[in-house]
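Here the complex is missing one protein chain, while the rest keep their positions.
The letters A, B and C name the chains in turn, as written, and every chain counts its residues from 1.
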Amino acid sequence: MSEARPLRFLVPEPSARPGDKADFSYLPVPEAGSVRRPEVDVEPTDIRDLAYSLIRVLDDDGKAVGAWNPDVNADDLRRGLRAMVKTRIYDDRMLTAQRQGKTSFYMRCTGEEAIAVGQALELRVGDMCFPTYRQQGWLIAREWSLVDMMCQVYSNEKDRLHGRQMPIMYSSKEADFFSISGNLGTQFIQAVGWAMASAIRGDTAIASGFIGEGATAEADFHHALTFAHTYQAPVILNIVNNQWAISSFQGIAGGAGTTFAARAVGYAIPALRVDGNDYLAVLAATRWASERARGNFGPTIIEWVTYRASAHSTSDDPSRYRPSDEWESWPLGDPIERLKKHLIAIGEWSEEQHAELQADLDREVRAAAREAEGYGTLLDGRVADFKSIFEDVFKEMPQHLVRQRAQAEEAEEAGQCRQ
Amino acid sequence: MSEARPLRFLVPEPSARPGDKADFSYLPVPEAGSVRRPEVDVEPTDIRDLAYSLIRVLDDDGKAVGAWNPDVNADDLRRGLRAMVKTRIYDDRMLTAQRQGKTSFYMRCTGEEAIAVGQALELRVGDMCFPTYRQQGWLIAREWSLVDMMCQVYSNEKDRLHGRQMPIMYSSKEADFFSISGNLGTQFIQAVGWAMASAIRGDTAIASGFIGEGATAEADFHHALTFAHTYQAPVILNIVNNQWAISSFQGIAGGAGTTFAARAVGYAIPALRVDGNDYLAVLAATRWASERARGNFGPTIIEWVTYRASAHSTSDDPSRYRPSDEWESWPLGDPIERLKKHLIAIGEWSEEQHAELQADLDREVRAAAREAEGYGTLLDGRVADFKSIFEDVFKEMPQHLVRQRAQAEEAEEAGQCRQ
Amino acid sequence: MPAMTLSGAVRSALDVMLERDDSVVVFGEDVGYFGGVFRCTDGLQKKYGAERVFDAPIAEGGIIGAAIGMAAYGLRPVPEIQFADYVYPGLDQLISEAARLRYRSGAEFTAPLTVRMPCGGGIHGGQTHSQSPEGIFTHVCGLKTVMPSNPYDAKGLLIASIEDDDPVIFLEPKRLYTGPFDGHHDRPAVPWSNHPLGEVPEGHYQIPLASAAVRRAGEEVTVLAYGTMVYVAEAAANESGVDAEIIDLRTIWPLDLDTIEQSVRKTGRCVIVHEATRTSGFGAELSASVQESCFYHLEAPIERVTGWDTPYPHAQEWDYFPGPSRVAAALKRVMAA
Partner (left out) sequence: MPAMTLSGAVRSALDVMLERDDSVVVFGEDVGYFGGVFRCTDGLQKKYGAERVFDAPIAEGGIIGAAIGMAAYGLRPVPEIQFADYVYPGLDQLISEAARLRYRSGAEFTAPLTVRMPCGGGIHGGQTHSQSPEGIFTHVCGLKTVMPSNPYDAKGLLIASIEDDDPVIFLEPKRLYTGPFDGHHDRPAVPWSNHPLGEVPEGHYQIPLASAAVRRAGEEVTVLAYGTMVYVAEAAANESGVDAEIIDLRTIWPLDLDTIEQSVRKTGRCVIVHEATRTSGFGAELSASVQESCFYHLEAPIERVTGWDTPYPHAQEWDYFPGPSRVAAALKRVMAA
């Protein structure tokens, strides 16, 4: 046996840090259309290689190529484009509002719009999304009221969550959008439980769970895969790999020398690794996974390869930990630009129409913001009555909360609150 | 898209239940010697297939064959055989003691002796074992005092754990055996942390963590693999797949259509799947994994395929949930019988020597039991003084515990304890 | 009425609820084919099928997380945690999710699950098969915590918990599964069949949550207890000759403070008994609450008799267990005060 050599401790480092040039050489990008498309009833063991490939439909000229090319009519594509652009404009508007002090916090999904938008439009009404805080695109694609979303961000009097939750922690049962949790990962196993319930009842709705690549290290990720496999739950488990988890790159989450899609292999769950900035690939992969789920072939894991173009949140400053040119050097480009290019390439869109769309949506978003601000913002303090904080802890308010609310009211009357 | 069909809920069932004939058709058993042995510096990605194969050295005639055949001299093999037989006799003796009420509880490792014994003898003194409750073979292989082990089982006055822990929850730093926890899984990530520490200090000791296939569903398993991969920790992560977790078969833990070794693939950790009832395969696989760790090539996962021949514990009755003939129909046989057959086949052992060995060890174990019982058992109540329960909660006893101990003493004097 | 053990009563409650409500599902480690390590789900899989009663992977966090998803779908899951000592891997899902879901979603999504778990010592289970973590749950707003002390209550409270629209932690004192136990471990065990509260109706009935029961009327001291400690307190009262009024909380939180106040205002004295470790155990909240609401009626300090602030030892189990003589001594002390 080899003689005892001192051991070394290794801490993975990203390919580039502030000051360096962006370096994505760790991310091989195969030709669009080069990955095969198996039947939806394929054995997981026969498609392990797909966990290491990268499904892409749109090539550099904006042409849709290969077996994964979903036939989608131009109207549906324009619908997707519209939702993506609207999401980006919405994000920018809310960022400004936060800068203006109208809310305490905001998170954008810039560069990742295709994933949530595509899935919202591909899945059926009644299927349930268990989102992270970066799937606002789902709500917008489902035409959910911007005013309603903004009222949540402003924590104002019309906020259906009564100002209890931090901004962007939306909840909309009507839009098939599960209440966002501030605790990472928890929704992933909940999505599996929801899907198990649908199967137990012999219903038809499936679930779609989301998690960031960083949060895959949490226990809930492992539980989700174990339960989804054991009970063959009708669920799509989406891993959004946007390369960063606040300041830590995907290697800290255990991405070095492997992929996050590959985590599924050991659980015998079929895994697709997909270009998350390719709207057509998003539709195609989602369709494949949902057909598996609906056909009782069980769960599918999809790793969406994308890039977090903006700061993690308004509390974050990425220039402290990553090169400033990463977004412009990102090999998979901008999902909006790519879909736009495709629509133009097939003669279904033009720069003029695009400019017009942006202008329309900008007006729509500004109008919505004006209306929402009319119901108050954190700045002007027009928020839900303080007594409402005692509601919904339980369905019926127990004695101790009735007492505490009464004390709070006394304090309020005696001017002892808020100081 | 296919029309909405009702979903089905699936709960995996074992191949056989009480009344049925045992059925291990789900477990293909390749020829001994048929699996290739890669170099220890191999890329994990180049040996994914090993997670689905089964490394075996001893063939049906007891011959040692193939690339994994470790050249071990007969003395070392006899040493292993001795430790395995001793472990089994010890287990049977303690089971009897429990039946006699001398202790409250016991757990045997019958049929799994080769794994802990082989690893204890292959790894170096100073390497740390993070065991479950089924690695008593490690202590016995390391010649740890049977009397000391029995005193723990009897919770008597000489129990170094002062009767605090349930029987079989051994701890022996001197024997490189970490304190056993009653909480499943927790030791797995601790083993990784311990190995990280050794690497951080530039030392040479490596860690070996154990977990049952059932407990791989716990969060600690996922954390162990994530951290071991991210920091390339010098650790061997052993999954003992004995097919059962109390009453639930390995399919409930997510073993259907895959292997537990395969869990490692997605983390880019090399995985070996090994015949755990083949003592030579245990030595060979352990050596390969330990050389990787010592050479700074990182962690290895080993799935040991074995069978839990006895009840889960003295509180369990397997006849309620599994066929009675499973052990006799188990395709990988009895590790003791197989090593014995091999030693005889190479002319280094005989039935007479074996009978003699058993008789000697039986005497040794009985003598140890007599001595240990001389220090008391749970039955005669000669256990550590009750005041000792206040010690070791903290290094120095804080005021509140000093007060509580005083109260306990008063109560004792007033005859208010133990009733 | 048939005599039932406490485990039998739990099984009967699950049987009744599985029968009348399709949305009830029961799952956990070893609860399916095998029927649970304490037999509380014996025969239920056979009767209702594996879609309704099934084994789960060994992952308490996964079990509770999946149950929350099921509950959000509209089911009423009743997961079992094999021992309360093993609930900790599930605490994040309980605290951050089950307890918060109604609140954070403005009541759009709710988590009506009932998490069953055996608790308490007295079976030589050592530190990982004997714990009583109820204190932790009571600190988590949004959770209800229940602990029955007899078969009749166990069934009625479990049915009420399953039918409750909020998450409930249902703790079953494992030492009481087969019979009442007053701490006299050296005396022969008594079966439930000899006990009036061992008589349990076959069908559906509720014991409302948040309502305590006076087990023994008395004038001199109020004893607050739950689970196994109810019998310990009864033995202590009888053996000490102190005329104690013993209140069985039944629901630990939300608390039936009215019943407690009435009694303490009458007796002017209060002793609190629980098996859990002392510091920041639920006895602390009881002592603080009673002190706040009955200060001017108190004639003696409120005493707590509890497990020591150590892990639950294996061999010295009966030194740790707060038995009748320790409780009796406390009763005499507060009378002498």
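Note that a residue touches a chain if its C-beta (ideal position, glycine included) is under 8 Å from a C-beta of that chain, and two chains touch if they have at least 3 such contacts.
Keep in mind that this is a model prediction, so the values were computed, not measured.
> Going by the contact rule already stated, which one of A:S53, A:N69, A:Q136 or A:S181 would touch the omitted chain in the full complex?
A:S181
> Looking at the whole complex, which of A:G209, A:G254, A:P299 or A:P335 touches the chain that is not displayed?
Touching the chain that is not displayed is residue A:G254.
> Identify the residue among B:R37, B:K86, B:K102 or B:H162 that touches the chain left out of the display.
B:H162
> Using the definition of touch stated at the top, determine which of B:S171, B:T204 or B:Q353 touches the missing chain.
Of all options in B:S171, B:T204 or B:Q353, contact with the hidden chain holds for B:S171.
> Would you write out the residues of chain C that touch the absent chain, in ascending order?
Residues 61, 85, 88-89, 91-92, 95-96, 100, 103-104, 127-128, 135-136, 138-139, 141-142, 253, 276-277, 279-285, 287-289, 291-292, 295, 298, 300-304, 309-311 of chain C touch the chain that is not shown.
> I need the residue numbers on chain B that touch the omitted chain, in ascending order.
Within chain B, the residues that touch the unshown chain are 128, 130, 160-162, 164-165, 169, 171-173, 178-179, 181-183, 186, 189-198, 200-201, 207, 219-220, 222-224, 226-227, 230, 392-395, 398-400.
> For review purposes, identify every residue of chain A that touches the missing chain, sorted by number.
Considering the whole complex, chain A reaches the absent chain at 9, 11, 13, 17, 104-105, 155, 159, 162-167, 169, 181-185, 214-215, 217-219, 245-248, 252-254, 315, 320-321, 378, 383-384, 386, 388-390, 393, 400-401, 404, 408, 411-412, 414-419.
Keep in mind that, in the parts below, only the chains that are shown with their structure count from here on.
> Looking at C-alpha means, what's the farthest chain from chain B?
Taking each chain's C-alpha mean as its centre, the farthest from chain B is A.
> Using mean CA coordinates as chain centres, what's the gap between chain A and chain B in Å?
42
> Which whole number of Å gives the spacing of the CA centres of chain B and chain C?
The separation of the two C-alpha centroids amounts to 35 Å.
> Of all the residues in chain B, which ones touch at least 2 other chains?
9, 11, 217, 219, 252-254, in rising order.
> Got the chain C residues that touch at least 2 other chains?
51, 56-57, 59, 61-62, 89
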